[in-house]
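Have a look at the structure below, then the notes.
In this view, the complex is presented without one of its protein chains, the others remaining in place.
Letters are used for the chains, namely A and B, taken in the order the chains are written, and counting of residues starts over at 1 for each.
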Amino acid sequence: MAQPIREMHLDPARAEFYRDLMRQMLLVRRFEEKAGEAYAQGKIGGFCHLYIGQEAVAVGALAALRDDDYVFASYRSHAHIILRGTSPGTVMAELFGRVDGCSMGKGGSMHLFDMERNFLGGHGIVGAHLPLAAGAAFAAKYRETNQVAVCFFGEAAVNIGAFHETLNMAALWELPVVFVCENNRYGMGTALERAAAVWDVYRRACSYNMAEEIADGMDVLAVYEATTRAVERAREEQAPTLIEARTYRYMGHSMADPIHGHYRTKEELEEQKQKDPIVQLQARLAADEIMNDEEFAAMDRRAMEEVEDAVAFADESPDPEPDALFTDVYRD
Amino acid sequence: MPTITYRDALNQALREEMERDPDVFLMGEEVGVYQGAYKVSRGLLEAFGERRVVDTPIAENGFAGVGVGAAMVGLRPVIEFMTWNFALLAIDQVVNSAAKLLYMSGGQITMPIVFRGPGGAALQLAAQHSQAFESWYAHIPGLKVVAPATPHDAKGLLKSAIRDDNPVVFLEGEMLYNTKGEVPDEEYVVPLGKADVKRDGSDVTIICHSKTVGVAHKAAEQLAAELDVDAEVVDLRTIRPLDVSAIVRSVQKTHRCVIVEEGWPFCGVGAQVVDDIQREAFDALDAPVLRVTSADVPMPYNKVLERAAKPSPDDVIAAVKKVTYLDGN
Partner (left out) sequence: MEALSPTMEEGKVLSWQKQEGDRVNDGDILAEVETDKAVMELQARGAGVLRKIFAPEGSTIEVGRIVAVIAEPDEDIDALIADAGDGKQQAPKTRAAKKGAPAAAPAPTPEGGAEPAAPTKPADRFKASPLARRMATERGLDIGRVQGSGPGGRIVARDLEEAPAAATPLPVGGYEDVELSQMRKAIAKRLVQSLGPVPHFFLTTEVDMDWAADARDELNAHEDGVRISFNDIILKVTAAALRQHPECNAWWQDGTVRYFNEVHLSVAVAVDDGLITPVIRNAHLKSLRDIAVESRALAEKARERKLMPEEYTGGTFSVSNLGMFDIDQFTGVINPPEAGLLAIGSITEKPVIDDGELMIGKRLRITMSCDHRVIDGATGARFLQTVRQMLENPLAIVY
């Protein structure tokens, strides 16, 4: 689907909404920067996949949801769970492996969960959570709750069987699910063009007779609008949508991977940073006099403070008790 | 007490549980319109409609995952695999999702799901369609693994599995579907994790499950008739959690043990049982515990070779003679 030409001016009546999008992008940007720092300090172990650069996708898409909708994400999901309302401290504590973490320290960076907010993970196997999201959508339809399930995944997941199987069933069974492909152009170090025969991810929807959306993933409002349409389609028509949001990750695949090198150039990275989602929105908010520089600086300061608090909370949280090793293997 | 087939006993369990709990639904290939590849789901589509009896495309990983997702938010899916051979395509969802979500969510996500279907070798279906996967799934913490041998147990265990709040891998015996047995009219369940002594005996314990219960039984009858050896047949019924106390109780009585299973020998169910026995009943043993398994090869097509590959009553008798020191050595 072609992208509609964007209105040049923002709607002053929605100033608060725009500010909130900015606040959210700043919060998750600062959170991820702090997480990178903590990883370097050894406070976070294992794999840690940062979201810096992609903020517009999660912020824009999740802004289109109801609180009771289901959200599934991959292992790159620190932002998504925070945006669902889980406190940054709880998430940071999970990254630190502490007992106050959202998964009691037993999930870690890749396995974040908050059932209260219908944030259903945090999944570490590429593509494996797509059928899960379809399952939640199946349950919503089964119970006629009018809930929608939204599933975030990277563009590399579209080459796995689960993607194909799930989109087929979602369309076949008319499930209220929205698939948000965060196309950050690289599956680890393999460019999409080197992994897929079809380079436009959204075009795959036609294989399943499914609605499609293509959005500029560096533009939070574009993502918001595309997702809003998709969610409405799901909720009102029980029809799934495949959204492709084209974005870019600034960091390496995980903290253990190089930021650039064999697979992409520093120049490409710098060029992409020119389209930074925060900078873009800030410029538009300033141009339309919705938020000035001081207000932005103050908002950023608050985000940083919130993240500092999150680290302090995580630092103070203890390790799980030794007997936690054996709890929650089975439900009694 | 009515005598019905194992197949119909499973059908009754599904029907009763779907009547009992509106959150229970059945999903899988050919479960609805076709009435089930093995007719276990016969009549359920008519009784419960398409909403609750869902035919799927051939997409095991996909529909297993749909089941997991539905269970995450509170439904109680019964996912039928046409056979467990095809479930290999879905093992990521069974192992990496279903088994682990409770733990890695710090106890937030309950996973009341049953994965069921026929396993083990049938007749001349060759390597890709003839295998017993109990030990694969039993290896995984977070899963329960059930493999009933009789219509009575099949029904009672499936009902328990559906009511269980944990993911249950329910392996039916493809060759058992037509076997008959008494199943009471009244409501009952068979608890998970409890073995059953199918034949009392004093000289040797034969541990078995699923199809090998029949093998063990034949061996036991022949041992009694020909060698005056009184074998106790213990049907594990549930592989995980394993009923170690029942195993130990029997071995402490008989002092000798043979384990018979349809899986392959390496890291098989019997290997775990041997480990439990040597730890819990070491001083009761009068002989090393022996195992009878399928031959350590992919299943051949040829009828003669296939018969040789499967555990037989003769194999069990030979093992029993060894552990009772009646083999002349």
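Keep in mind that, in the parts below, a residue touches a chain if its C-beta (ideal position, glycine included) is under 8 Å from a C-beta of that chain, and two chains touch if they have at least 3 such contacts.
Because the structure is predicted, anything quoted here is derived from the model rather than measured.
Participant: Who does the absent chain touch among those shown?
Facilitator: Missing chain, whole complex, touching shown chains: B.
Participant: Of the listed residues B:248, B:285 or B:318, which contacts the missing chain in the full complex?
Facilitator: Among B:248, B:285 or B:318, only B:285 touches the chain that is not shown.
Participant: Hey, which of B:255, B:291 or B:310 is the one touching the hidden chain?
Facilitator: Reading the full complex, the residue touching the unseen chain is B:255.
Participant: For chain B, which residues reach the chain that was dropped from this view?
Facilitator: 255, 282-287, 325, 329
Just so we're on the same page, only the chains that are shown with their structure count from here on.
Participant: Rounded to a whole Å, what is the gap between the Cα centroids of chain A and chain B?
Facilitator: 41
Participant: Please name which positions on chain A make contact with chain B in the complex.
Facilitator: It is residues 70, 72, 101-107, 111, 113-115, 120-125, 128-140, 142-143, 149, 161-162, 165-166, 168-169, 172-173, 327-332 of chain A that touch chain B.
Participant: Can you list the residues on chain B that touch chain A in the complex?
Facilitator: Per the touch definition, chain B meets chain A at residues 25, 51, 54, 56-57, 59, 61-75, 77, 89, 92-93, 96-97, 101-111, 141-142, 144, 165-166.
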